[in-house]
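Heads up, one of the protein chains got dropped from this complex, but the rest are sitting where they should.
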Amino acid sequence: MVSPVLLIAVPLGLAFAMPLIALISRRLPRFVPLVACAFNLIVAIRLIPTVLSAPVIQRIGGFSPPFCINLFAGPVGVMFAGLIALAGLVIAIYALSYIRTGPTVRYHMLYMLLLVGATGVVLTGDVFNLFVFFEVLCISSYALVAYFGDRNGLEAAAKYLIQGAVGSALLLMGIGLLYGLFGTLNMADIASRIGSVSDISVFVPLALIVSGLGVEAAIFPLNAWLPDAHSSAPSSISAILSGIAIEVGLYAVVRMIFTVFGATSIFMFLLFLGVLTVLMGELCAFAQTNIKRMLAYSSIGQIGLIVFAFAMASTISLAGGLFQLLTHTLSKALLFLAAGYMIHRSGSMEISSLNGMGRRMPLTSLAFSFGAFSIVGLPPFIGFPSKFLIVRSALEKQQTLFTLLLGFVLLGTLVEGAYFFRVVQAIYFKKSGDEPASRSLAPALPLISMLILAVLIIFVGIYPQPVADALSTAASDLLDRAAYIGSVLR
Amino acid sequence: MDRNQLIKWLEAPAKMGHKYSLHAVYFCTGCGIIEVPPSITARWDAERFGVLPTASPRQANLFLITGYVSVKTLKAIIRTYEQMPEPKYTVGFGSCPINGGMYWDSYNTIKHLDKYIPIDGWIAGCMPRPEAIFVAVTHLWTLIDKDMADGYKRYRKYYSQYRANQEKVLLGLEWPPLFPIEAG
Amino acid sequence: MMVELLLIVAFGGSLLTYVLGKLSSRLRNGFALLNALALVIMIGMLYGQEFERSLPFGFLGIQFSIRMNMLSWFFAATILGIGLLAVLYSFRYMKGKERLDYYYFTLLFINASMLGTVVAGDLLSFFIFWEMMSWSTYLLISLRGGGKAIFAGIKYIIMSLVGSLAMLVAIVSLYTAFGTVDIGELAVHMQSASLGLALLVVILFSITFVIINALWPFHTWLPDAHAEAVSPFSAILSAVLVRKGLYGLFLLMYVILGFSFLDRLAVGAISFSNVLAWIGAITIVFAAFRALLQNDSKRILAWSTVGQGGYMVLGVSVATSMGMAGGTFHILNHCIYIALLFFVAGAIEHRTGGIRDLDSLGGLIKKMPVAFVGGLVGIFGLIGLPLTNGFVSKWLIYKSLILEGRPFLAFAAFLGTWGTILYGYKFIHNIFLGQLPDELRDVKRVPFTMAVPIMVLVVLVFLFGVLPGIPLSVVNQVGTYMGFEPLDLNVWGIPSESGTLNVVNLLAAIAVAGFLVWLLFKTLGRSTRVDQSDNYAAGAAIPRGRYGFTREFYAPLYRIVSPYVKDFPDALFLWIADRTKALGGMTRKIYSGYVGSYVMYIVLFLAALVFVQLTWSPW
Amino acid sequence: MRIVWLFLSPLIALVAGVLLLGLSRKIMARIHWRYGPPLLQPVIDIIRLFSQRSASHGILFDLGIVVSLAGSLIITLFLPFGNIAPLSGSGGMLVILYMMLIGPLGIALSGGESGNPNASIGISRNLMLAIGYEVPLLMVLLAVMTRYGTISIVEIVRVQQASTWSIASWPLVVSGLAYLLVMPAMLGFRPFEVVQAPQEISSGPMVEYGGSYLALVSIQHALSLYITISLFVNLMLGGSGNIVIFLFKMLVVFVLFLFVNAVFPRFRIEQAVRYLWRWPTLIGLIGLVLVALVGR
Partner (left out) sequence: MSFLEDYAYYFGAFGLIFIGLLIMLVKHNLIKVIIGLSILDTGVNLFLISVGYISNGTAPIFCRDDMDPSRMVDPVPQALVLTAIVIGVAVLAMALAIAVRLYQRYGTLDLRKIKELRW
């Protein structure tokens, strides 16, 4: 029986040991994230069978809940942890050759801290702990966005930081209010008492927390930092930000709303917000000429889709939302990684500079198109089952409103298809301008990481059944407040 | 249509056809063409003789050269003549095609048209009246009957001479020879 | 196991072709051909079998199944047949071009996906194959590169995406309503479905199928896509891929819903079949006149594909056994002659160095006799002259329309045929007839491997035209499968009390009359062959280079019709795309780059939450 | 008997057509106050043409003509002539409609092969004019077929003989009017003589025809005159059981349109198509709507 604490403790320890490791050899720190992520992945996979039957509650400090800080390793948490480890691993492999300049030791350290923060957020059962992990995640990502220290990176980091800080201030205020109301910080405890106070007094912390976490989760209109940060960061960081950071933010929002507040009435608001986010994100992306900004806006659109799915609050829709989350993590990571090397090769982020890339970098281009197809939701890629589940859940509501909103969401998908297909065409069919079409592959390690993602995308796309089963367990875990409270406050 | 003719037609229907179906390409080279419209319209009605204007030399078997022939026109005349299907008959209309007429001393007028294409008959006059066309047509009938309207055969036979004459005055032709020219 | 094997061979073959291409191009070509041939043989062995069974795996809890019946077989046979010929044709056509491995792979993959759609036994796998077909087609349309091809590709994939999203919603609503997507089970369940659901499903499905079948007003992707794709693939697109839309309509109208059920959806005269029929009629006329205005050999053919789709829909929507037979048979016929025509256009393109502009061609009959015969026969089939296969199917369609008392629809069909004559003649005239331009003096003949598919199709056009009973018996079985009375058939035509068709009589009459006239012509006429420069030009010697009338062939008619047959739907869709982009440009202005406003958004969001709470107090 | 008629009816049609052609020249001449050629002048012309040596532009140049004439000959087998229609059971009106394409199409292919721009212009005019008059004509034919509920022309004739002529029966009278308006265009008579237009485009598609080619085209022309008028008589004037009466009806119709031919100048092709798509189409449409409303 492995303990979920290891998921946090080991990487954290390794992160702080990084300067020491660097003393031994300058080349060694590069491999530390690899080791940590592989370890995390193994632990998470080992944990999954256990948590599918019953969640593992890890108490810290010997108290029993609600007084202690506890880790709640339920299906969702462990799956997220596994996902984070997986994405982290793949991107770490990519970064082995991608990150060569700059303070690489700090990069890897910050990277590990980012992953630790993300893992902590998804595993924690304590509201304040959530905040702390969030800050770990955020601060390391601020630094990582500005990693190259170029104009855009710094500007994006500054903007990200200001908005993120406002968001965390709001979050902290919300947590303070919650504590003031209930005198406890344990999620399960708060959840069990939430009915005891008036609606309006619950509303204020809810609003603060949703806005605070919403900044990180990039819900419209709190997402102004996202296109800047994602487009200016190093591609590996864009991938992890897009693939992990906003997902974790979303997870936090969902966890708070579903489990802690049980606020069913906010769903309608979130529903509209999700649709709005989809449309905004996709429309903005449609008008982009910068590939990374386009991908970043597309992330906004995907977030909208996930919010839309979550806000429908049925088992299937949650499973769909989680599946879409998985899709987005894998595909967007793949897209950013592939785009990173294509940008590296062409030296420009303009879409027009990718013309004819299919001949120059065949495998990278292939990976990019897999990612694009998957994001758009074409079979047999992973995007299709998730889209299928979301559509199914919307239609199972049997209400005109939901069908209508679904229509808008699909409209967003259409726009998404339009700009992704445009890029795929540019890559494969447009003639590159002056450069002779010499063929050069990306270095092997990034290719391996892209390959892993691509294989996963196709494999899950063809055979989604186990993932879908696991995710529907996770979804019911998210939905079932009583079970959550019961298992923590046992 | 007497009886003898009927028998003759049965013997040689083609000849009958050639005689009574003279479809003419009126080559409007000069002022002579002014006499043609009266001849084919209600006043004189050429159609009762089977004479009918056609639009294209391919459909015609009578070539009526109406008026003076300049060097430039000659080229078109030769081309048109060569495009007509055999058997074909040529009639020069008015004095100009015969000998240059009032343009006899012009540097640019063809005085001897029959040096360049074979002519089966001439209608003299300046202008000949429309009736003269019908006289010519009836004469042509007799010629056809006697197989004497053989301009097209002559053209074929003496093509190398004709071609040489044509090339001399026109300084070369743009189209290949109609018939093979034997060397020498 | 035969069908599973078929799919495995189809998909595996395409992948293997790609791999082999990396080794040797000869091996790849050989294998591609062999694969296509094997598929044809296998589908031949499947003739007449009818079964439905579920596969041992599924997708998200939905069991996959496959079915094979005459309907599937009919479509599968056309797909694989044309696929085989297209592969054969590609050898020379694509020779020396870039990315051949990719080309063959995608071509075979598209064929395999299309095969998948027709043998799919449940709507989900149908959808999956459908989507695979869509995106792989998109990947092949733009192969040629260049602005137009890329535009065509993006146009296609967006419209196709609209269709597939609509279909996805339809399929999922069926699934949520009945808990199954198996076609056979759905057919049973649908009879008890609520009208609202049925209406939704029918409308959504129809959008999809109308888009892929390129019926007005969703035809706009087709002319671009077909014109810009490489010719063997244009043939596949036009001949079989577009007709997946009809397969879908068959499934929807006759297999799943059943016609009696469709009739219940009618509001007065506005019934599904009526709407469909009128869409078909508009398509026919509109496409015919649009094709008149084109000046690109493949674009003309592409528009004709649009128009011919209208005929099929007309026939299908009449829903008598005769109309059905006509519509179904027309699918087969169109598949034959349009593939033929695209092959011919491709051969011309191949040999003249990529000329598709009808104004710069001419006189090629002397240079490319095989292509000419192919083109002429194809156009005859397209027009539907007697003794070609197009005649029989059109005859059936017209007759069913007239006998059903729908003269206006029949009028549209006839008018479309006349339009077809005009553009068909223009196609023939501007490419093959007239004067040979100087720059085309040394055009070579059609290469052998390209001539073989052309000749095969020529023979088929005549064979099915003279002995229509052979294909019609298959068509009859398709109709029977869908629940129609079988048509009374002979091998030479259709005996029926209200107007019979006897093609052999026609053949005999034409043969005898033609022979007699030929005899007369040969015995009495004497003619000498002349050069093209020996031509009447009012006595002038014609210019050496070019002396023909091809430009603005129907200029007076253009002047009359062009204001009325503008491609309004196309303009509308482009306008929408343009506006969407402008909207995107506008909306993204809110990300102004100034942090103060971003912080403001956060505050405003909070304020909005408070406002919502205070106004409606949902929490 | 049927075999005999199979060969006889094209011949009769041929003779009738050639006679009509001769008659037309004679009557036109009389209207012009000319004496005019003999009645058999077309025969003489054809004989002359056959005896001439002509130029050929290629195989299609020959074949097109042959196909065109053969196609025209065959239609006569489908059209009831009196009561005789040897092949009418092989496809009905639809086959006739399609077979009527073969004539112009054959000439178009043959003329196109000649490579003469005048021919191409003539052909394009021919096709444009065809689509011009086909619009109202198809409406008329569909009205007739829908009215009688059959596509068999023999059946149509039979019904008319049992009751009354189409042109005299109620809803079809409108269609009949439209038919009358498009008849000159179908016959190629003025004011629709744009296809040949000898003064303008040197007789259009026929510009390169000489000799036997022109002979065959003349025969085809004669046949198409016969076919067009015969179709009108069969569909609108009730055909006839009696050959003589049938021919008489044809003659009347023909002379009627000859008068139109004689007194009109020529439209430009645009004007022709505009005219055909305006009045005849409008009337034809009204006729079709009436038939659709009245039903069988």
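Order of writing sets the labels: A, B, C and D. Residues in every chain begin at 1.
One rule holds in what follows: contacts are C-beta pairs under 8 Å (C-beta built on N, C-alpha and C of every residue); 3 or more make two chains touch, one makes a residue touch a chain.
Here the structure is a predicted model, which means the values were calculated and not measured.
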| item | value |
| --- | --- |
| Chains still shown that are in contact with the chain withheld from the display | A, C |
| Residue touching the undisplayed chain, where the options are C:463, C:504 or C:599 | C:599 |
| Full-complex contact with the absent chain, from A:73, A:90, A:105 or A:166 | A:166 |
| Among A:180, A:443 or A:486, residue touching the chain not depicted | A:180 |
| Of A:142, A:323, A:428 or A:484, the residue in touch with the unshown chain | A:142 |
| Residues belonging to subunit C that touch the chain removed from view | 588-589, 591-596, 599-600, 603 |
| Positions on subunit A contacted by the hidden chain, ascending | 128, 131-132, 135, 138-139, 142-143, 146, 149-152, 154-159, 161-162, 165-166, 168-169, 172-173, 175-177, 179-180, 183, 185, 227-228, 231-232, 284, 287 |
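Keep this in mind: only the chains that are shown with their structure count from here on.
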| item | value |
| --- | --- |
| Chain pair that, of all pairs, has the most C-beta pairs in contact | C-D |
| Geometric centre distance via CA averages, subunit B-subunit A, whole Å | 96 |
| Rounded Å distance between subunit A and subunit C, as computed from the means of their C-alpha atoms | 43 |
| Contacts with 2+ other chains: residues of subunit A | none |
| Multi-chain contact sites of subunit B, meaning residues that touch two or more partners | 56-58, 83 |
| Those chain pairs that satisfy the touch definition | A-C, B-C, B-D, C-D |
| Residue ranges of subunit D touching subunit B (in the complex, touch as defined) | 25, 29, 32-38, 41, 44-55, 118, 196, 198-199, 202-203, 206-211, 214 |
| Contacting residues of subunit B [partner subunit D, same complex] | 13-14, 16-18, 20-21, 23, 41-42, 45, 47-48, 50, 52-61, 83-87 |
| Subunit C-facing residues of subunit B, complex | 27, 56-58, 75-77, 79-80, 83, 173-176 |
